[in-house]
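A single protein chain has been omitted; all remaining protein chains appear in their positions.
Letters are used for the chains, namely A and B, taken in the order the chains are written, and counting of residues starts over at 1 for each.
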Amino acid sequence: MDETISLVLFSGTDDKLQAAAVLAAGGAAMGKPVHIFLQYWALDAFRKDRIGADHGLAPEAGEKGRAAVEAAAKAGQASWADTMRAVKELGGVDIQACSLSMDVLKIEESDLDPLVDGVQGVAAFYINAGSGQIVFI
Amino acid sequence: MDETISLVLFSGTDDKLQAAAVLAAGGAAMGKPVHIFLQYWALDAFRKDRIGADHGLAPEAGEKGRAAVEAAAKAGQASWADTMRAVKELGGVDIQACSLSMDVLKIEESDLDPLVDGVQGVAAFYINAGSGQIVFI
Partner (left out) sequence: MDETISLVLFSGTDDKLQAAAVLAAGGAAMGKPVHIFLQYWALDAFRKDRIGADHGLAPEAGEKGRAAVEAAAKAGQASWADTMRAVKELGGVDIQACSLSMDVLKIEESDLDPLVDGVQGVAAFYINAGSGQIVFI
């Protein structure tokens, strides 16, 4: 169970990022090297000035879904960003911003939360992913 | 062609669940063990009191897309739930609810349709996935 898992995060809503954080945390806990590659709206959600903001939910959540997610947060569920921080402290998780998405959204590396380790292109992403699992979220 | 495929179902709209059912059915028909892990809105769609309800479509479907999907259903296309039931009868498909999503949405195991075999955490998910393919839908 030591194979690499690569998570390509595209969506920036809090529910999908929470699902991603759970998969990252679980993979790291199993001893899998976890590579995270941030594109588009997920990359935008990792800006340091808004990583703690409300990023909304998938439209299908509806009002009942939103109420459930808010109640879970009030009951103490860690945010996806806090889960990511805890997982990174354990090691084995690398978070990279997609250079093309940086260009499209005009984001500079200094705009990003310290959770992000660097910026890379898609070739580097594939090299790190090797023949391991790739999951697009 | 006997490698495991694991489908993480996050979205609960009928179009994405239909795509998931097709991938599950095709995988099972090829002799691949299929593991399905239900999170968030997909989990909600498997509640026994609403599995047969209209769960909407992705927003991008638009009116023309909705009309096409409704016409296909009227012409006899099996619903995703019926496809899942047929596939499960053939064997080789296991459907598990994500324990964390159960907590967030305050769903009890008794709320779920009998299609769901049980509740598991992300560690069990990864153990069952092994080094096989993981697809997030």
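A few remarks follow.
Going forward, a contact is a pair of C-beta atoms (placed from the backbone, for glycine too) under 8 Å apart; a residue touches a chain by one contact, two chains touch by 3 or more.
Computed from a predicted model, the values in this text were never measured in an experiment.
For the chain left out of this panel, the touching residue among B:Ala68, B:Ala86 or B:Ile127 is B:Ala68. From the set B:Lys16, B:His35 or B:Lys88, the residue in touch with the chain omitted from the display is B:Lys16, counting the whole complex. Touching the chain that is not shown, out of A:Gly31, A:Pro59, A:Gly91 or A:Pro114: A:Pro59 (per the contact rule at the top).
The chain not shown here touches chain B at positions 1, 3, 5, 15-16, 19, 22-23, 25-27, 29-30, 32, 58-61, 65, 68-69, 71-72, 77, 132-133, 135-137. Touching residues on chain A toward the chain that is not drawn are 8, 10-13, 39-41, 44, 55-56, 59, 98, 100, 103-106, 121-123, 125-127, 129-131, 133-136.
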